[in-house]
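Below is a structure I'd like to ask you about.
Removed from the display is one protein chain of the complex; every other protein chain stays in position.
Note that the chains take the letters A and B in the order they are written out, and that residue 1 is the start of every chain.
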């Protein structure tokens, strides 16, 4: 049984941005100490998340609109108020949008390859960019 | 340490349908090479997800209504527009509803049994059926 922890550092360029990290995950799996088991990709942040869905520009635009519809800008969020919070980024909506996802994504690994369906991509969802983001990638298996 | 990857193929019969796969997961765990560790159940699709909640018909009906309320049909989604997308299923709402969940579910395995609370079921949520769906079930442990 072997374990390996990699670090991805990824730069985003917009406030809200979907970044396809599938090639990075496949490459990391190819070079990993395990051939079969699990890998997990974990955001180290509270306003950027990792998800799996189709990476298609029309859909990504719909996702962006959906996140803005479901978590409205302009409400009197306490996290954005100097009376209640010492956070100077006014990023309550980024936190709330990130809540709809998870801190990370687990995937099976088979013969050194992440097991993904035909239309599945691993996506870093930047919800409060532009920023440099750190992801941890944990492998465990044989 | 042992690893095992199973495949479930499950047919759905409606556009939106909740399918209780707890018995399948329990049976797979009973026959698995591991007795203790983790199992993960992973959808191979971007419009069908796996979740854990109570499998009660009144609640499942409320969940269906909630998904339609939170992701409205009839908006001008780009993913449904031939101008922007070559997807001919017009299933933007199915993708957006799937975003509220995760691609898979992890569970502990103890003595060959998935560790679930009294009211917890493992549910395949079909969000763009009817279809044949593939799930991957990964075991890792001792």
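Just so it is clear, a contact is a pair of C-beta atoms (placed from the backbone, for glycine too) under 8 Å apart; a residue touches a chain by one contact, two chains touch by 3 or more.
Remember, it's a predicted structure, so these values are computed and weren't measured experimentally.
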Full-complex contact with the absent chain, from B:7, B:20 or B:56: B:56
Touching residue (missing chain; options A:20, A:44 or A:57): A:44
Absent-chain interface as seen on chain A, which is shown: 1-3, 5, 38, 40, 42-46, 70-71, 77-79, 81, 84-85, 87, 92, 95-96, 98-100, 102-104, 106, 134, 136, 138, 140
Residues belonging to chain B that touch the chain removed from view: 1, 36-38, 51-54, 56-59, 61-63, 66, 70, 100-102, 105-108, 110, 115-120, 140-142
